[in-house]
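One protein chain is absent from this view; the other protein chains keep their places.
By letter and in written order, the chains are A and B; residue numbering begins at 1 in each of them.
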Amino acid sequence: MSRGLAIKLVAIALGVALVVVLGFTMTDYHQYQGGIVGYYLIAILGLNILTGYTGQISLGNGAFMAVGGYTTAILVGHHGWGELWTLPVAAAVAGVAGFLFGIPALRLAGPYLALATFAIAVAVPSLAKRFDHFTGGSSGILLPIHTGHYLYWASWICAGIGYVVAWLVLRGRTGRAFRAVRDSEVAAVSSGVSLASYKTLAFGISAAYAGVAGALLAIGAGYTNPDTFPVTLSLYLLIGAVVGGLGSLWGMVFGALFIEYLPIYAQKTYFGFAFSKQAPSVVYGLVLILIMLVMPTGVVGLARRIRRAI
Amino acid sequence: MQQFLQQVVSGLASGGVYASLALALVLIYRSTEVINFAQGEMATFTTYVAWQLGHWGVPFWAAFFLTLAFAFVFGVAIERVVIRPFERGPVLTVVIVTIGLLVLLNGLDGWIWGAEIKSFHSAFPTRPINIGGVAFSLQDIGVIAVSLLAVFVLWLFFRFTKVGLAMRAAAVNPDSARLTGVRVGWMLALGWGLASMLGALSGLMIAPVVFLDPNMMQVVLIYAFAAAVLGGLQSPAGAVVGGLLLGVMLNLLGTYVHPVTPELRLPVALLVLLIVLLVKPSGLFGRATVRKV
Partner (left out) sequence: MGKRIYALAAALGVALAVLVGVSAGAGGTPGVTSKLISIGGTAPLSGPASAYGTIPQAEAAYFSYFNSLKQPGGKRGVYGRQIQFTYLDDGYNPAQTVQLTRQLVEQSKVFAIFNSVGTETNEAIRAYLNQAKVPQVLLATGASEWGVLAKKYPWTIGYQPTYASEAGAYGQFIVKKVPQAKIGVLYQNDSYGKDYIAGLKKGLGAKQSQIVDMEGYEVTAPDVGSQIAKLKASGANTLCIFATPKFAIQAFAIAAKLGWNPIVFNNSVSATPTLMTIATASSSAATTNGTITATYTKDPTDAKWANDAGMKLYKKIMAAYYPKGNVNDQFNVYGMSAAWTMIRALQGAGQNPTRASLMASLRSMNYNDNPFLLPGIKVQTSASNPFPIIQQQLTRWTDGKYVNFGPLIKS
């Protein structure tokens, strides 16, 4: 076994151990928050596959979270399904939606694609209100309540599965094809990579991940309505992916931690000084711009630069 | 028939609102190839500045022009300080930065000026005019007229001035432009400054209609994107036509096509955006660009 592989395995083992230990020692509320970090992680993992590895910008993964979230909410709230059984269904439904969106999206690139995905993120809350006999309209759908412990384990087990799937997909032919598409579409086509197949596949996979994340969001909150999947959710997912470091699977953990905890810490009082209550947005925007300045390749990129410097 | 005409006229009025912000979007895209997600928030911020000036007792027209001047400086400053470090980088980074700006400015508005609705004086009289049972006001005409005037002035600027030519050169081929002595960096900043002025103009005209609060432009921005794409992201005239067309179309669909309930107006606008992007990305007035390999 090579040294690099051994280190990787040790790191993974430590990571898993950490997640397990926290899952038994933290307070229930912290496990709840940990569960939220877990499903954000799943969502931005999927986004990373699409944007980081295949080079397709998406400002709309929150919309696919909504698809997954409503699938679960309808199955659980209206048809009495068990929550965990709905997870694969949510993944499938969202995945198909993503794949279908990927087909017309083949014609778009760069800022145009960003705009188109932004459009679906904005449209989803209105659509959810329109089809209110499915979705309960603005009154939403109630689901059973669960402890933080339940959410934590559901999220992190799914995140673990998500990591394994991502690793398998990305190390093989599919992953190489994705990277080829990202690095140069022209070169990819010349080497026989079918742009259409791989781009739509990337959308489908990314959406499936988002679907699972959305389902877990619905389960964790015990409630869904159009306001639980606002546009800002899509924006924050992209932010999390970039801050973590696109093109790196492990960086996504930092991204998920960032988007969960920054709004919370921006609202606290420090040594008697509280930011204005409007502060979360101001701090968020400032931090984002600064992070892009200082470490545009995300936390992972920064870590690599430090490593090289040491 | 009267109902139809009324809906068309109201649609033109709303459309004028979308058109004015769409113009700013088009200008930035055309001069810097950046889709500025923060355009609406920049416009709102400058409109708040105008409100503040009025609050301090500055007379209306003085405040109006002061605000436009401020907006220009503001736009240039943002380009030089915030956007410039990312100009040569990947598209994604710039997108994230404009989103960061969006979030930052939105929070700043609320922090400095609070979240309650504020009234805003209109540059045009709001007295209703009634022709043949169809009502509108000078304000509606004013909004459309100002947008058209802006398009005309822009056209003159780009076509007939040296600076305009330099800006077009900087956008199309920065390296060659640099070789001919064009200061590309400042051209980009100029583009942002002008667009910011247009955004401020848009805000000043819209605020009397939709009232001033931190989220004033958020929804308008989306319709403005749809309008800009419909007209062609590179075409100022297209932005105005796109806006007017979109306004009328949404009103007519909402009135005469029953499945189009109120919830669907926004998705319909977005569907238009998507269809245009897919079928003819250069929009109604744009020229298709061909990438040579």
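Simple rule for what comes next: a contact is a pair of C-beta atoms (placed from the backbone, for glycine too) under 8 Å apart; a residue touches a chain by one contact, two chains touch by 3 or more.
Small disclaimer: the values here were computed from a predicted structure and weren't measured.
*Asks:* Which residue, B:Q6, B:Q52 or B:N173, contacts the hidden chain when the whole complex is considered?
*Replies:* B:Q6
*Asks:* Would you write out the residues of subunit A that touch the absent chain, in ascending order?
*Replies:* Subunit A touches the missing chain through residues 7-8, 10-11, 14-15, 18, 21-22, 25-30, 32-33, 36, 125-126, 129, 137-140, 142, 145, 148, 217, 220-223, 225, 227-228, 230, 232, 250, 264, 267, 277-278, 280-281, 303-304, 306-307, 310.
*Asks:* For subunit B, which residues reach the chain that was dropped from this view?
*Replies:* Spelled out for subunit B, the touching residues are 2-3, 6-7, 10-11, 13-14, 17-18, 106-107, 110, 114-119, 126, 128, 130, 135-137, 140, 208-211, 213-215, 218-220, 223, 250-251, 254-255, 261-263, 265-266.
The criterion applied here is as follows: only the chains that are shown with their structure count from here on.
*Asks:* Please report how many Å separate the Cα centroid of subunit A from that of subunit B, as a whole number.
*Replies:* 31
*Asks:* Quick check: in the complex, which residue numbers of subunit A touch subunit B?
*Replies:* Going through subunit A, the ones touching subunit B are 51, 57, 59, 104, 107-108, 110-112, 114-116, 118-120, 122-123, 126-127, 129-130, 186, 235, 238-239, 242, 246, 276, 278-286, 288-289, 292-293, 296.
*Asks:* Touching subunit A in the complex: which residues of subunit B?
*Replies:* Per the stated touch rule, the residues are 29, 33-35, 37, 82, 85-86, 89, 91-93, 95-97, 99-108, 110-111, 115, 222, 225-226, 229, 261, 263-267, 270-271, 273-274, 277-278, 281, 293.
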